[in-house]
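Every protein chain except one is present and positioned as in the full complex.
And then chain A:
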Amino acid sequence: MKIKADTGVCVGAGMCALTAPEVFDQSEEDGTVVLLQPEPPASREAAARRAVQLCPSGALSLEE
């Protein structure tokens, strides 16, 4: 699984960093998403998937 993040679309709501903190962080500057693990290990796939669903702005997408 590969995650893509579009910081141009992100509104910094932080759902990703809240749901899968090992995979996502937010920039100190403007709060937009920072991908810590673009290809998360199997153990974190479920949380990462949930974060992608919860993202309000459509900034996150999955490539299986």
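Note that a residue touches a chain if its C-beta (ideal position, glycine included) is under 8 Å from a C-beta of that chain, and two chains touch if they have at least 3 such contacts; residues count from 1.
Note that in this section contacts and distances are computed from a predicted model.
According to its UniProt record, the chain left out of view corresponds to "Cytochrome P450" among "ABC transporter permease", "Cytochrome P450", "Sulfate adenylyltransferase subunit 2" or "Sarcosine oxidase subunit delta".
If you put the hidden chain back, the residue from A:3, A:17 or A:52 that touches it is A:17.
Mapped onto chain A, the footprint of the missing chain covers residues 11-15, 17-19, 21, 25-32, 50, 53-54, 56-58.
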